[in-house]
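Structure first, then comments.
Missing here: one protein chain of the complex. Every other protein chain is in place.
Labels run A and B following the written order; every chain starts at residue 1.
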């Protein structure tokens, strides 16, 4: 793999005496993560092209012109027009190159509508799987509006699709993140953001909230599974058979501040078809799910 | 009218009850005992040695820019220690609370800090390090060095200078009080919105955070005005703009940033305060609030604040490197241009703190490019320092070693900063510890420069050098600790660890978390080395007595004054003939030239009002935090009365007579220390006369 050959360039690896398998960002699992990892490497290489020579130059001067080395000493030299043009010019060229590269990649990975998938989506609109994601204090609710099911802390999607997450929050801001798979995007109450990822291979991952959201934040993981389309259909059937329905009233209970230690999964059938919009409208109308000091103090502690 | 908040309220004590004092928490019990013992030792020794009058006269009421600078740095170092202990607790918690089976102690399920405490610790760490450690330390250097470098007797507004110091101190005091009375904010040093709103942070923590910053940032704004006016108006004759030392240039640029950025922070916090106290809807998710408005306002201040910190650091490096290279700084003019280029661009990059907000690719693209532009002038600076070392004669003293380490950190921070400036990369590491490691490269550059500055200018103020040997031990321990902790943190970023985790659920992170903890151990050892360095240096002070120019190769005006600098700075105002005046005088054998006569010097009188206003501000902040309205009203009225009293104060200082100056200069030349000001600010004062 081409990516593998880049790895050797990373001095960071020298630190990783343990297996590089733990370095999840080194092993992107889909196109969008690969593109972003590629950008990381390109940027690092271009920057090292300038930083390594500078480091070498500093080390050389530092050794060569140390006091007592009897090297040439020029106590007046402090100006050279050509050199000064060069010290502006070289960083300028590097920034220009990286700037152009940055703009190009932004469009490729833009979370709302990544350039990477535009062809696939245009050719096969059926391959898009929509999931509404609602962050609560402190769980993730995934609503599949087309499949008419909902889960807590379980994101299951079929292989070969483009998954479009529509995100909002009931209470405070958060950030959704699945390393190797899903880039970060802010999740905010009263607003909707979008994040997109592709699913080339089956696999299991862990996603989590990345932006601090209060005392239960450390426990906001969710399971992320890419399964074959057949398995996905079976899974949808299974969830749809759940006796628990997710009406708006039922959702309000789920949204009460609570820590789901171990990220236990729950399934719901027949979610309110307008649930996502109702959550946004409620937040805009000033509905809050207050977190009391007593609750905060009791989380993962025996303090009351 | 005040908003409904949970919990009791009484007219006399507001929200304050006995339960607010966390006397059951063993960690805080220990801290309290430690703090009480130190306080008793300090107060006791002051009383025992009958130094109360001395402290009041010479320090608390001082308007001398050097003493104010020293007090800024002392406060900064104390807060740096507090912030370090917070960091140590965070690192230790993350190692102890790794994986689902991690056990807990002291009432915590995992590790020793439940989220309720951990979240306060990490919020306090950031707030303290940025606003109450780095800012005061750098402000202290500016206070000490700039008037000396430009050949001035004092700051433009010595009284306001003292006021700035005591307002900053009031903020720091509030942060410290939050340890023992109530809680600190658990919503990050940035005040994550809407987590800081009343429904999600019903306690007093956010109020402590908000008022402490608000009060100290008024001090910072006043200080910025003072610095700009000092540099514009008070340069010695012959000190043209292009003879101005680089540190003074960076001070000018950084305070222009401070002056224009801090009001925006003031507004952001005041509007948040309105939400919490008056029930407005500026940043609420509902009722027509806009939470991204807060995030934008905060970072419109927050990013310039980063350069507010880093520019004086570049200034310190630009003083230290040429001194120990025995050469002028390479590319002085480009250095000044680069400084102002960074200051200018600093206003255009704030959105890169939230590339993941969901803004379109055009907006993110603009801010990506703007952010990268900062890399150009920063690159110029690195090249300039590197070329200063070309054909130099480098002495590796402690300040120079810190400067070299600073360069290394700048390159590491620059490399990773350019990565984060690319949104495609940013999306994968935005809220991960990779970002934490990146900005710690930059803030530890601030710390490295601070220690370079402390070692470099210490003899100027105190008349003796710090121990080189222990300084080097301290340097090696601290810098290797830094490398170990943050290299491991970069690695953890690539392993997908995100920020602010009380419980680190992934066991694969354990090896790197352990490496980080080992780095913290090096930091702890370095702390001991620092303490030993101070003790040894004070013990051997007679041996390490410093002359006017203890390094022998300094280049700027501050080294023309005797060490320690007498309170009037220059016996006679110097005439500046060239850039790097002292190096020029030394080259031509003129560095010891003395004026042939002395003239009377006009000095400002000390004043107790600044420290009183600072104290009242702390009381006011405390009253606002606990919603004790009567106390808030009384203290704000008292502050206004103090300001009015000051405007009726006709004491315009006193004159130091030529004979006195001559005697003091003679004493200084023979090594007698005369940094104490004669106590005559009142009996010999000049009174303004009504025309």
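Keep this in mind: a contact is a pair of C-beta atoms (placed from the backbone, for glycine too) under 8 Å apart; a residue touches a chain by one contact, two chains touch by 3 or more.
Just so we're on the same page, contacts and distances are computed from a predicted model.
Engineer: Out of "Dihydroxyacetone kinase", "Cytochrome o ubiquinol oxidase subunit III", "Cation acetate symporter" or "Transketolase family protein", flag the one the UniProt entry gives for the chain missing from this complex.
Structural biologist: Cross-referencing UniProt, the chain left out corresponds to "Cytochrome o ubiquinol oxidase subunit III".
Engineer: Please pick, from B:16, B:156 or B:359, the residue that touches the omitted chain in the full complex.
Structural biologist: Checking the options B:16, B:156 or B:359, the one contacting the hidden chain is B:156.
Engineer: Give the residue, chosen from B:282, B:462, B:494 or B:559, that touches the chain omitted from the document.
Structural biologist: Considering the complete complex, B:282 is the one touching the chain left out.
Engineer: At which residues does chain B meet the chain that is not included here?
Structural biologist: Residues 152-153, 156-157, 221, 224-226, 228-229, 232-234, 236-238, 259-260, 262-264, 266-268, 271, 274-275, 278-282, 284, 286-290, 293, 297, 300, 328, 332, 572-575, 577-579, 584-585, 588, 590, 593, 595, 597, 599, 640, 644, 647-648, 650, 688-691 of chain B touch the chain that is not shown.
Following the convention adopted for this analysis, only the chains that are shown with their structure count from here on.
Engineer: Name, in rising order, each residue of chain B that touches chain A in their complex.
Structural biologist: 6-7, 100, 104, 107-110, 114-116, 119, 186-188, 192-195, 199-200, 202-203, 281, 284-287, 291-292, 325-332, 334, 354, 356-358, 360-361, 364-365, 368-369, 372-373, 375-380, 382-384, 386-396, 404, 407-408, 411, 414-415, 418-419, 421-425, 427-432, 487-488, 490-491, 493-496, 498-506, 508-509, 511-512, 515
Engineer: Which part of chain A faces chain B closely enough to touch in the complex?
Structural biologist: Against chain B, chain A makes touches at 12, 15-18, 22-26, 33, 35-37, 39-40, 43-44, 47-48, 50-51, 54-55, 57-58, 61-62, 65-67, 71-80, 83-84, 87-88, 90-92, 94-95, 98-99, 101-103, 105-112, 171-173, 175, 177, 179-180, 183-186, 188-191, 193-194, 206, 208, 210-219, 221, 262, 282-293, 296-297, 299-303.
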